[in-house]
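Omission of a single protein chain aside, the complex is shown with its protein chains in their original locations.
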């Protein structure tokens, strides 16, 4: 992931703002952010991507944003707030890629999305004469979602602020996550997270793998064949498949692989040609 | 449930699209679908009905859609994606009833809604010259929500596609669920699901029951009277009532009947005149 050195990317806001957070749906956090956005400009339209990112789980937030962003129209502003470093000196950033704009803490949470959308520019969000009018005098040290990301996203989405006005260009931090390893004629992947259905999502992409292959599960002799869809195995049986986002998954048909196969984040999956 | 043989129903889209899914709020599934819809036409308005349908639970999804749909304006497009058969040869359908339009897998998930809204027409969604422009070249075999239902719903909601253009008319599958049984002077119902409050929702409707009656709970001597509202019993006490959607429920006032009364899906409830 390397930011482009080309001239600043053009971004023409379409009035849409999306939210991806770990704030859940029991408290006022999401509602306060939405209020901030609509108080800036009540014509903006807010869409929830996900508020159930597991708390402080940057890899999960990054994967969720990356799975959704490619399908949105140019001109969308995406806010991603999974921010365990809030109140420390971690930076905040605005990125432009593929005609869309992203606002997030600089902790890698945008990494896979920017990799996927192609050439991008990043700007560090600063308090400067251009951003000043949109920011509270004091930011709550534990809730930059409300006091920093929401007002900046709203100003970008309404056209009151351009991405390059938020601050200097710079290189964002990469997402710290394991890479696939080649071990002899096997490829070793890692379970990054479990989705809502209990499917284990790995870091292996289709193009990393042989056409026909099988995956050996951790702490077990079980080997599951790579299938095209759930229907190729019986109900309750395990399988491997390439998920809708392009990564190898371990699943149980109409079941819960995390519980049923006792899998864990960071478990290794060995894939061999079959 | 039998589709009408009348001429094609008229449907005039109002730009609203609703979503009812079992995709949860932790991953990119819902966000990718929303992006697909707004990328087709950014003026469409998306409203979430529910994304917490228990995974693959068609009866729960059907009940949720049926409880909400009657209150929506004519011209709404409702998307219901609870789709354990994705990637098999299960069909996909568009239905028109009561001036509203529904897009869903053909697994019975629309059954109670269509029963309730009156005469309806169904069309099987095919890849044909009318639908082709809206569909990706390859559908992800595990995520028709994003690649089939969302683009078809968006095209219907924007008026780019009419329901009858999606494919031939046909009869959708019914929802497989138990029917009330009359046993002597008792009526036997079945618990279909538990709602968010832990109330047990049965398949018995008000019109199936005597005016004054009581329900015997399973594996127990407990008999609870049919009340009009929670306030008729003390806090923590069980009761039976007709829920806001017209079905007999077993509840605990300000409590959780599933846990408190150890009830299960498919448990039988015996109702007698009192």
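A and B label the chains in the order they appear, each numbered from 1.
Methods note: contacts are C-beta pairs under 8 Å (C-beta built on N, C-alpha and C of every residue); 3 or more make two chains touch, one makes a residue touch a chain.
Keep in mind the model is a prediction, meaning the values are calculated, not measured.
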{"item": "Omitted-chain contact residue, chosen from B:31, B:52, B:111 or B:145", "value": "B:52"}
{"item": "Residue among B:3, B:68 or B:223 that touches the chain left out of view", "value": "B:68"}
{"item": "Missing-chain contacts mapped onto subunit A", "value": "23-36, 38-39, 42, 45-46, 48, 55-56, 84-88, 140-143, 146-147"}
{"item": "Residues of subunit B in contact with the chain not shown", "value": "14-16, 18, 20, 25, 45, 47-54, 60, 63-73, 75-76, 195-197, 228-231, 241, 243-245, 254, 256"}
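One rule holds for everything that comes next: only the chains that are shown with their structure count from here on.
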{"item": "Averaged-CA centre spacing for the pair subunit B and subunit A, given as whole angstrom", "value": "31"}
